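The complex is shown incomplete by one protein chain, all other protein chains being positioned as in the whole.
Note that the chains take the letters A and B in the order they are written out, and that residue 1 is the start of every chain.
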Amino acid sequence: MAVDEADVRKIARLARIAVKQDDVATLRGELNKILDWVAQLDEVNTDNVEPMTSVVAADMKKRQDIVNDGDKAADIVKNAPETQDHYFVVPKVVE
Amino acid sequence: MSELLDLTIAQARKKLKTRDISARELAQAHLDAIDKSAALNAYILPTPDKALAMADAADQKLSAGEGGALEGIPLGVKDLFCTTGVRTTACSKILGDFTPTYESTVTQNLWDAGAVMLGKLNCDEFAMGSSNETSAFGPVINPWRASGSDKQLVPGGSSGGSACAVAARLCLGATATDTGGSIRQPAGFTGTVGFKPTYGRCSRWGVVAFASSLDQAGPVTRDVRDAAIMLGVMASHDPKDTTSLDLPVPDYEAALEGGLKGLKVGIPKEYRVDGMPEEIEALWQQGIDWLKDQGAEIKQVSLPHTKYALPAYYIVAPAEASSNLARYDGVRYGLRIEGDDIISMYENTRSEGFGAEVQRRVMIGTYVLSAGYYDAYYLKAQKVRTLIKHDFEQVFEDVDVLLTPTTPSPAFGIGERIGDPLSMYLNDIFTVTVNMAGLPGISVPAGLSSDGLPLGLQLIGKAFDEEMLFRVGARLEEAAEFTGKPEKWWA
Partner (left out) sequence: MADQGKNLISGVTGDWEVVIGLEVHAQVSSKSKLFSGASTEFGAEPNSNVSLVDAAMPGMLPVINEFAVEQAVRSGLGINAKINLKSVFDRKNYFYPDLPQGYQISQFTQPIVGEGKVLLDMADGETVEIGIERLHLEQDAGKSVHDLDPNATLIDLNRSGVALMEIVSKPDIRSSDEAKAYVTKLRAILRYLGTCDGNMEEGSMRADVNVSVRKPGAPLSTRCEVKNVNSIRFIGQAIEHEARRQIDVVEDGGEIVQETRLFDPKSGHTRSMRSKEEAHDYRYFPDPDLLPLEFTQSWVDEIKAGLPELPDEKKQRFVDEYALNAYDAGVMAASRTAADYFEEVAKGHDPKLAVNWVTGELFGALNKAGLELRETPVKAEALGDLIGLIEDKTISGKIAKDVFDIMWEEGGTPAQIVETRGLKQVTDTGAIEAVVDEIIAANPDKAAEVREKPKMIGWFVGQVMQKTGGKANPQAVNDILKAKLGCE
C-alpha cells in the first residue's frame, strides 16, 4: 500500500483540493489501487535509458524580442470573479 | 431533410458549390436535428445564431464562386477548444461561464476555411475519461444500441460528444482531441472515423491542456475522405505553439489514392491480449485478409513494451495534468468558492469545481512528481516511454503501417465501469501506445459485433506519415463496406 491517510491529506494540500474527512479512506483506496497497478513498471529494465524529453526531435522555436502583445487589461480581467480597477481581487494574503 | 444530414463533407461540398443546396438550409437542418437530440446529450451548447450567420456568410461566398475548403460545412466543436465569445467549459464546473476572448488555432483554421459552427460538444471533464461519463454536463449516450436492447451505452471518451454527434447525424464532422485514445476509441464505439495526427501536426494553442506531451487535435467524421479534408484544414504550423512542427501540410485528399501492392503491414503480437473477445480477434483477422487481398504483405512484428504503455501513461498524463490544472484556482476566471483565506478559497473552489476522476488524476499526478517519488514513478515512466517509442522505430524499419483492433470490446453500458477507474483505463489499451510514441493513428469502422454494435480497426503510422494512413484507411474502408447507421431512437 503506497499511501496512508496522512499522505492523502498531504497530497490534497499540495494539490489545493479539499477532501472531506469521510472521503479520505475511499480516496486512499482508489489511489493505492492505481499506484499498485502502475508499479508494474518496476519490471522494466531502464538502465541506460534516457527519459523522453521531447516527443519529436526538433530545435525549439524562439521569438524575437518585440512587444506585440498585452495592452488588453479589459480582456484579461473580463472573466474574473472579482476585480477592482483592473486588479484581480483575492482574500487577504498574509506574508 | 434527412438526406441533407446523411451527406458526407465531400458530397455536401460539391452540392454547396453547385448551389444545389445552400449553407443555410444545411445548417438549419442540423440545428433542427440538434433540437430534437436532447436524449443523446451530445451538444452542451448549440450556437444556432452564430451557425446561421456563418452559413449566410458562406452562402455569399459560394454564390460569388468563392469559398474555402470547408465553405458552408456545419461542424461541431468539442468543448475543449476555446471559441471567441462562446462559453468554453472543458465540460467542467470549474470553468463556470468562462467565455474566451480568443479562438484556438485549430478552430480558427476551420472558420478561415469557411466552416460553420453548430455548437460546443460534450466530452469527459478535461478530456479525462474513456466513456464521456465524467462530464459535469452529464453523460453522452451512444446513438447505437445493441440489437433488441434499449440499454443506454457509452459512446466512448473523452470525445464522446464528437463521436456521437457525427454518428447521429448532428453535424457533418466534429473536432476532437486525443491524449490516450480519446478520438479513436469513441470513433470505434460509434462506427465513425477518428484520426489522431502525429504529435505536433496540429497546434495546441487555445485547446484546454490536459497532458501537454500527449494531447493532439483531430477530426471525427463519417468516412476517411472527410477526415482527410478536415485534417488538411485543421493542421498548420503555429509559431504560438513551440511543440507545433514547422512542416508544410500535404494534400491529404490526394493521399487517399493508391493501392496497397507491396505495402508491408505489421501485426504486433502483443496486441493479442488475454481474454480478448473472439469477435475482436476475428475482425482483426478479417482486416488482415482485406489488406492481403489488395496486395499488401503481412508481417508479424513485436512491440515488446506494449503492455507497459498504459501504466506509464497513467503516470505521465496525470503528472502533466496536475500541473496544467493548477491554473484553475478561482482567481482569474471560472468558478470561485469563497474561503476564509486564500488557501481555503483554492481548496473549496477546486474540490467543488473538479469532478471525482479529475481530482483522482490530479492527486496521482501530484504524488508521482513529489519529493522522493519522482524518480520511481515519473522518471521511470518517461524512460519506459523512450523504450516504447524505440519499439515503434525499430518495427517501422521493416513495415510501413501497423494494423490492430481499436478497442478491446464494443461499447459497454452507461454506469457499468465508471465505479472502477482501472477497468475504465483498460479501454485505451490499444490506443495509448500511439500517444506515448507521438505517432499518428486512425480508427476505421470495420464491422459489427454479435450484438450489432460497431467495431473499429486501427492503423498506426510513422511520424508524419498521415498520408499512409489515409491511403490504407481508404482501402480498408472500401473493403469493409461499413454502411451501418444507428437507428434513430432519440428524436
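Here are a few things to note about the model shown:
In this text, a contact is a pair of C-beta atoms (placed from the backbone, for glycine too) under 8 Å apart; a residue touches a chain by one contact, two chains touch by 3 or more.
Quick caveat, the model's predicted, so the values are computed rather than measured.
Looking at the complex as a whole, the chain kept out of the display touches A, B.
Among the residues B:Y43, B:W111, B:F189 or B:W205, only B:W205 touches the chain that is left out of the figure. Only one of B:D124, B:D223 or B:D329 touches the absent chain when the whole complex is considered: B:D329. Looking at B:D178, B:D241 or B:D391, the residue that reaches the missing chain in the full complex is B:D241. From the options B:I342, B:A356, B:A376 or B:L426, the residue with contact to the unseen chain in the full assembly is B:I342.
The missing chain lies against chain A, touching residues 13-14, 16, 53-54, 58-73, 75-77, 84-95. What chain B contributes to its contact with the hidden chain is residues 81-82, 88, 90, 95, 98, 100-102, 104, 204-209, 211-213, 239-243, 319-320, 322-323, 325-327, 329, 331-333, 342-343, 346, 366, 369-371, 374, 378.
Everything below uses one rule, namely that only the chains that are shown with their structure count from here on.
Considering their complex, residues 3, 7-8, 11-19, 27, 30-31, 33-35, 37-44, 46, 49-53, 55-56, 58, 60-61, 63, 72, 75-82, 88, 90-94 of chain A touch chain B. By the touch criterion stated above, chain B contacts chain A in their complex at residues 96-99, 101, 198-200, 213, 239, 242-243, 245-246, 305, 308, 311-312, 314-315, 322, 326, 329-336, 338-348, 350-351, 354, 359-360, 362-364, 366-367, 370, 377, 379-387, 389, 421-422, 438, 463.
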